[in-house]
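Shown here: the complex without one of its protein chains, the others still in place.
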Amino acid sequence: MPADARACAERAVSEGARLVWIFADRIEDKPVLHYVVDDGELRHWVMPVEGEVSSIAAGVPAADWYEREIAERFGVTFRGSIEGRPLTRVEPAETLRRHESGEVSTVLYGPIRSGVVESARWIVETAGEDFVDVYPSMFFKHRGLEERFVGTPLELAPFVAEHVSGATASSHAAAFCRTVEKAVGIEVPERARAARAVLVELERIHQHLDSLAKLADDGSLSVGSAVTFAVKERVHRLLCDATGNRFSRGVICVGGTRFDVFERLRACCERDLDAAERHAIAAIDGLTGTQSLLDRLIGTGRLTKSEVEAYGGVGPVARGSGISCDVRTRDGYLYTPLRGEEARERNGDAVSRALVRMSEVRRSFQLVRNALDANPSGEYLARGRLSDGSALARVESPQGELLYFVRFANGSIARVAIRSASFANWPLFVPSLPGNIFTDFSFIEHSFGAVQAEVDR
Amino acid sequence: MTALLVALGLCILGMIASVLGPKSVGRTSGFALLGIAGIASVAAAATRSGDSVQRLSLGAADMHAVLRLDATAAYFVGVLGGVAALVAIFALGPRGSDERRTGRTASASACSILFASLLACAANDVLLFIFAWELLALTFYWAIAYGGTDKTAPRSAYVAVAVTHIAGACIVAAMLTLARTAGSFDVDSAIAASAKLPTAGAGIVLVLLLVGFGAKFGMLPVQGWMPYGYRSAPAVVTALMAGGALNVGFYALARFVVSFPVAPLWFATLSIAIGAITAFFGIAWAAAQRDLSRLAAFSSIENGGIILAAFGVAIAGRILHQPGLTGFGVAAAFVQIAAHAAAKTTLFLCSGSIGDACGTTTFDRLGGLARPMPLTTAAALLCGMSLAALPPLAGFMGEWLVLESLMQAFRTGNIECEVVFALAGATIGVAAGVAVVTFTKVIGIGMLGAARSSSATRAFERVRSPWRGIALVIGCLAILGVGIFAATLLRAAAPSIDELAGTRAAEAMIGTFPLVTPTFGGFSSVSPGGLAIMLTGFTLLFWIVSRLFARPPGRSAMVWTSGETYRAWTQYSGTGYSNPTRVILDAGVRTVREIEADPRRYRSEIRPFFDLPFYRAVTAPFLRIADVVRATQSGVIAAYLFYILAFTIVMLILFPSVRHW
Partner (left out) sequence: MSWIGLGLRGGVLTTRYPLAPDEMPGAYRGAIEPLDAPAERQTLGANSCLSNAIEPGARRAGVDRARCFQCAQCTRVAPDAFSAIPHFELANVEGPADAVRERLRRRARTFGRSVHVRHVDAGSDGSEEQELMAIFNPFYDVNRLGIFLTATPRHADVLIVTGVVTHAMREPLMRAFEAMPEPKAVVALGTSACSGGIFAGSRSVVGPVSAILPVDVMIPGTPPAPLSILHGLWVTLGRAIARGTTV
């Protein structure tokens, strides 16, 4: 255990690595800190906490949210932390706004917002249309999921992972199971890996379509939105027929899948996938051909490459700013690895993120087909023996890189930590706002396509 | 004429009583005398019969009259008297918290303002006019610098004095040229003699006069002193300045410029263009203001522009030998003058009430006043609606007539005129639109909603004295009256309109009550009375229908604010409300917006783009002169009065000797 994981991480980041995650664990009632960076592959350092820890947030903005969450949940003091306001504690808005009343008025946008949206509160200080200061006040939906894992039988624990984010349940189940399999040393059968790849890619399709449909709706493009939502519905119906759940929940388990889902997936995709793809491409072509929508998206919520790098953005948000960060091209968890260039755009605005999603939808259909065509035979479930230990693994969820950390003690789950892609991307929301006006807010928000449930956990 | 002399005398008595009377009595008696003087002025205007011109000569029979009350002067004397009476009634209530110490300065300067204004309107002697004009300027300075408690008062006063002196210099130069051409100080002969001037010379004189008079009503680019001055003087004095004394500028315009016999046509189009531009920028700046009194001051600039445009139409009519057009322009200007006087006086009185109740008139610190101050809120609402030209109020009638007069472009038969008329009409139309946004802010941000500061929370109506209430009610009635009974007002002003137009143009404008039609029959007409009845009828109908078909009474619940408890600071701020407007008008309203890091503060500042460089260049020498003159100024009020008195005496001694200059 290196003495100063913090210093190692800071050095790695200064040499160009991306800070992936800082999280805390408690071993024998003493907090330990884990620093994770990515310099081509994941580096992971651990250190026990002795007294105060000095913050690295000043030099590495990406560390800010992690440090604050640890400070509030584990009572670790970070010396020199730049942001004084609480992150995970829900405080009255009075203590969170920065400007006294006067020229600036404060809009409490949330926690309950109009439409069918997840609860989150944005404290928007504005002098009329311009943003003066925006503070994301979240964690209204904190349900204690990381604690819920502790002691849960391993057979049932993937169900808990599916509750972290029901909309991207397969990604979470896959990420959790992958982490456990890595910790315990289970080799997942080919057939199960192919099935998981199909499930995660279909999930990516319906989540990207959801984000695109919401963008169309923001642009008052009712027909475009309806058509796109209809394609999403087709994917849900396909999944429901194949897996018994519209969000393919309750399928992935440690060691493989709970039943031989691959066969049903193949049958259902053979029947419905072509139609779904045809409709998806028609909808995407329609959206990219609608100038009134593009006008609202071009230049909106711009993020430069260096901003995304500084805050450690992932997924379509990072790829929209020209950063290559797709886990699928690296870790090879997919049955048939993603080949060729990742979908990337350079401009970093809302339309870039939308275009990345559109390319990924097309590619995901192809990946589904590749996996189904390979049709690997054999078992769908491998069993292993539980042993104490820990592991860290990641999966590319629709929102981006999703990491799980699992530690076993005394034959059961002792600690699960989750670094969701939405959590990594939200700190980028505020830097994307300057220069935009209030009515751009929902465009920018939906271009991020975050799931609040996996942020708050 | 006797009534006018009584009024002038009462003003002097008021000044003396204010200064010499015992502390609290001084102010009260000063304002009481001001009120009586105001009523006397109204009486002077009302009793002047027909087309007669009353003159008052001093000394020898061959000497020209010193004072003269003709129809035009009478109209302005009447308006001035009404405003003064209204202000006096309000001021008889408790002393405003913005008045310095005992408030005697306020009452003395108010009396002095009325005195100087009346004198300027009635002066039939060029020198007396200049004297009255300068006295008015001095009184403004005095009221701004010493009347109020505002900390920026010295700066405001310097700006005011600098601008009025530039204006004064222009007027003196122009007047002396005219007097010299005429060989007489008699106003009428001076104007008549200008026919002898070469066209270029006449143009220069006219421009000098326009700049000089324009400073009084806030014409661009000599508008800069108004917002500062109006903010620094106590509210009662500001009400008199903005509602009353401002009109002396319009009077002078009507007297000297409109009746100027040989104006070049470009001067008419120039007046209209400057008027329209002034109106637009005035209201654009007003929209971006954060303070009620400053907003009202910029709104005065807008109105000054609109009235100037109407006078421009009158001038064009005179040049093109279209008395109908002249009559129309003058009538429009007169209605707008009365409308503005009623609404602006009342608005400043409201501002005074609010300032007393809340300790501030900054929008972002007001709010929630409708319940504790219902009368003030209702009065401010009416003023705002009138200034935003909503029917059937006074401002609507004024602006309707002005726009109609600009629509007569086709009668000029001159392409240049037609283009300027059309552009000016469009600009004033836009200004009226922005005015709606502006006064929505006054009511919506300033009065309604929840209190935005602890001082606004403690606000209450000062009901201890009924005087203020009476004044506000009278003000509201005046706003309604000028609007609904515009035809009656025009009938009263008809002799003056005819006098300026040179024909019986006014007769054609007044249809069967309550119809008002432009001079040109068959063009258009409006019935403000009918509008008022219709609007009231519709409101009643709506109410009755909603009563009849109402389902069981509703249920009151807290405002829905995204699941949060309601907080006053989540309301739209004044700046926030007007920000979109400001962004649209950014070409004219140069604003600086900055977010300060420590302490965290957002600051926006409006920099009118003609304003700063122009004034810095012009005021610098005056400030240097002021430094020198300061040695003679002890700062004691009596000293100033002494200077004025001495000046008057010297002038009166000089009178006979300069007669044959």
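Letters A and B mark the chains in the order given here, with residues in each chain numbered from 1 onward.
One rule holds in what follows: a residue touches a chain if its C-beta (ideal position, glycine included) is under 8 Å from a C-beta of that chain, and two chains touch if they have at least 3 such contacts.
The shown structure was predicted, so the numbers you read here are calculated from the model rather than taken from an experiment.
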Which of A:H44, A:R85, A:R98 or A:K141 contacts the chain that the document leaves out: A:K141
Which of A:R98, A:K182 or A:R264 contacts the chain that the document leaves out: A:R264
Of A:A242, A:M358 or A:L372, the residue in touch with the unshown chain: A:A242
Touching the absent chain when the full complex is considered, from A:K232, A:R328, A:R353 or A:H446: A:K232
Candidate in contact with the missing chain, chosen from B:F410, B:W543 or B:W560: B:W560
Touch list for subunit B against the chain that is not drawn: 554-555, 557-558, 560, 562-565
For subunit A, residues in touch with the removed chain: 90, 111-112, 114-119, 139-144, 147-148, 152, 155-156, 159-160, 162-169, 210, 221, 223-224, 226-227, 229-230, 232-233, 236-237, 240-247, 249-250, 258-259, 264, 279, 282-283, 285-286, 289-290, 451-454
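Keep this in mind: only the chains that are shown with their structure count from here on.
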Centre distance in Å when subunit A and subunit B are each reduced to the mean of their C-alpha atoms: 63
In the complex, subunit B residues that touch subunit A: 290, 364-365, 452-453, 561-564, 567-580, 582-583, 593, 595, 600-604
List of subunit A residues in touch with subunit B within their complex: 93-94, 97-113, 119, 121, 125-130, 132-133
